[in-house]
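Up next, subunit A:
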Amino acid sequence: MSASSFRKLRVLLVVAALTNGCGERRDTTPLPAAPQRVVSLGPGATEIVVALGAMERLVGRSRWDTWPDTVRVIPEVGDAIRPSIERLVALRPDLVIVYPAIDNAPAIEALERAGIRVVALRIDSVKEFLVAVDTLGTLLGARQTADSIGSVIRGRLDSVRAAVQGDDRLRVFFPVWDQPLMTLGAGSYLSELVDAAGGVNVYADEAMPSLYVALEDVIRRDPDVVLTTPKGRERILANTRWRALRAVREGRVLAYDTLLVSQPSTRLGEAAASLAVLLSGARR
Partner candidate 1 sequence: MIESRELTVRYPGSDRPALSEVTLQAARGQLTALVGPNGSGKSTFVRALLGRAPVTGGSLRLDDRSLVEYGDRERARRLAVVLQREEPVFPMTVRDYVALGRHPWRGAWGPVTAADTTAVEAALHDADVAALATRRTDTLSGGEWQRVRIARALAQEAPALVLDEPTTFLDIAHEMDCFELLASLARHGRAVLVVSHQLNLVARFADRVGLLSSGTLAAFGEPGAVMRGEILEQVYRWPLVVSRDPAVGAPTLVPLRRHR
Partner candidate 2 sequence: MLVRAVWVLVLLVTGLVVLSLGVGAAGLPLAEVWRTLWDSAETPARLIVWELRLPRALLGVLVGAALGASGATLQATLRNALAEPYLLGVSGGAAVGAVMAAGLGFAGLGTLATWAFAGALVAVGVVLMLGRDRQGARPPASLLMAGVVTGAFANAVIMVVLAQSTPTAQRNALWWMMGSLSAARWSDVAGLALAVAVLGAGLLHMARSLDVIALGGDTAASLGEASERVAMRLFVLASLLAAATVATAGLVGFVGLMVPHLARAVVRDGNSRRTLVVAALGGSALVLLADLAARTLRAPAELPLGAVTALLGVPFFLWQLRRNR
C-alpha cells in the first residue's frame, strides 16, 4: 500500500511542478554589448533567435529544439526544464533564454548568481509569441528584423481573419490526449489560432490552457468539428466510443499538419491559413 501511494504522490508532485509556472522575466534593459554567446532552451525561443538572424551566436539549445532543421548543428545541452546548471555555466553564455516553469526557478537563480543574464519567456500563445519576438529583438540588437517578423505574422493573421469573415463559426473540439481525455481552454494557442481561422473552441469558456473533461460533457457541448493530430484522428476513428459524438458520426474529424500547427512559430500565419482551409472544407 504505502509504496504505491507514495508513488502516486510523487508523480503528482512532478506533474504539478511541470504545469505550474514561475514568473516571466522580460527585462529588456540593454546589455553593455549585444550578447554573443546565447543559450536558448525551448523550441519557440530557439526558432525566434534563428529568425532574428542570430543563429551564429547560439552556443546551446535544448534537445526539444529541432526547428528549423539547421539548429541541429548547435550543441544540445539537455532538457528545457531543469537543465544542467553546470553545463550551462561551462558554456560561458552571456544570455540564457528559458521557459518560466517553476522547475526552472533554481536554474534561473543559480545562473544569475553566476552573473549570467537570464530571460524567462512564456511562448504558449500568439500574443506571447509576438511579445517574445519583440523582447528578443531588443535584447539581441535586432529591432528592425523583429518588427518586420511581427508585422508579417500580424498581416497574415489579419488576412486569414478577413477571408473567413462572414462564414459560420464552426464549433471546434480539440482532443489533445485521449487517456485521460484532455482538451484546450481559451488560453491556448490552438484556440486562438482556430479563432482566427473561423472557428470557436467549445471550451472557450474555460480560461485554463488545458483541462480534463468527460466525453459526455463534450457530447453535451455538441461540437461541429473535432480537430486533432493525424495520429489522434486514427485513434478516434478506431474507437467506437467516439461515435457518440455527432461530429464523429458525421465524419468531421479533421487532422492538422503537426509540424506547422503544434506550437507557435514564425509560420503562425500559414498555420492559421491551413486551419481555415480545413474548416471551410468541413462547412461544405
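Basis for inclusion: all candidates are chains of the complex that A comes from, given by their letters.
Simple rule for what comes next: a residue touches a chain if its C-beta (ideal position, glycine included) is under 8 Å from a C-beta of that chain, and two chains touch if they have at least 3 such contacts; residues count from 1.
The structure presented is a predicted model; accordingly, all values stated were derived computationally and were not measured.
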For subunit A, as assembled in this complex, the candidate in touch from 1 or 2: 2
Residue ranges of subunit A in contact with candidate 2 within the complex: 1, 3-8, 10-12, 14-15, 18-19, 79, 176-182, 211-217, 219-220, 239-241, 243-244, 246, 249
